[in-house]
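Structure record follows, encoded as structure tokens.
The complex appears here minus one protein chain, its other protein chains still in place.
What follows is subunit A.
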Amino acid sequence: MTARLPDTLPITRGCPYAPPDEHRRLQQEAPISRVTLPSGMTVWALTRHEDIRTMLTDPRFSSDRRNPNFPLLLEGQRLNTDFVPSLIGMDPPEHGPARREVVGEFTVKRMAALRPRIQEIVDEHIDAMLAGPRPTDLVKALSLPVPSLVICELLGVPYDDHDFFQARSSLLLSRTASPEERKRAVDELREYLGELILAKERVPADDLLSRRLAKSDDHEELKSLAFLLLVAGHETTANMISLGTMTFLERPEDIRTIHEDPSRTLPAVEELLRYFTIAEIATSRVAVDDTEIGGVPIRAGEGVVALSNTANRDPETFDRPDELDLERGARNHLAFGFGAHQCLGQNLARMELQIVFDTLFRRIPGLRPAVPLDTLPFKDDANVYGIHEFPVTW
């Protein structure tokens, strides 16, 4: 199958509200096809919802990021392999037991128990916004600190260390930090997490690390897990806070809707997740055995990228796929992936977003963008789509 496509598949979105045209053309003309990524790697691109679900539930596709054929978008992205591989890079038979050890920390019920504390965190940051200067950058004031503090809460980082943790975790994501600064932040965070684990071993408390320590004394593995939770749960949620706020600010009638009936917020969150599908590249895989998808043979050693943002607009699966319908509430989207690796933190993310949108527009009813939205710096070149900076005022 061939489509009239540029030699290299563009990965930049351009319009924040739509997948790249080239990805759409693939879906229409060659839904399973060989493409060359900007990294120079040639891989399979999947664009149909059902094909991606099939791929992500087929154990012949591996998540092992150390495999040299694992798709990379850009050159130089191969992960530092010194770390103990974390959950996200594991395959069966290791993945299942490893996931089972932590998934009890993320049940719908346990997440509900975190709600009051998350509400407090959100309120404190909105208090600070209201007391501070206008305009302010929503990303720094709210989007980034809220998920990072929620992870502190989960891991049991003591209050006095929050500033340290927060500063390092935002350096990891900073566009202006140099590679050396970023590496130093990673080292300092890992060292900190190592010390935190030792402290929890001495004085256990009511948190994830203490509970894990009661069952295992593998500190390296625990450190990797803690770091993964930070990396996987921080920027993703932050970007959805920014993108969701931007979208709501363009649709005052939807702000009114969730204000009058807060039961509408969760379906809205779900639709925003579908509409932006910010982390599609996380669901790349590499075939470790010959197999086939939708009748197309895929050989061992071939990489596969799931273009989930486009698949989340698959007309076979979603009616009026390009319409942002905040009442749709469909959870069969691929924004959290599918299969055994489907986002561990999804119910935490849903709750964080729900609380932020419910609280932000209620407490700052006059909130508005301080610059035209089409001038916002979107993360067009990043693995996780989002907004670098979002000046707002009220």
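Convention: a residue touches a chain if its C-beta (ideal position, glycine included) is under 8 Å from a C-beta of that chain, and two chains touch if they have at least 3 such contacts; residues count from 1.
In the analysis below, contacts and distances are computed from a predicted model.
Remark: of the listed names "Ferredoxin", "Oxidoreductase", "ABC transporter related protein" or "Flavodoxin family protein", the one matching the undisplayed chain in UniProt is "Ferredoxin". Considering A:Phe227, A:Phe276, A:Phe318 or A:Phe338, the position touching the chain not shown turns out to be A:Phe338 (whole complex). The residue touching the chain not shown here, chosen from A:Cys15, A:Leu74 or A:Val108, is A:Val108.
Touching residues on subunit A toward the chain that is not drawn are 56-57, 96, 99-100, 103-109, 331-332, 336-344, 346-347.
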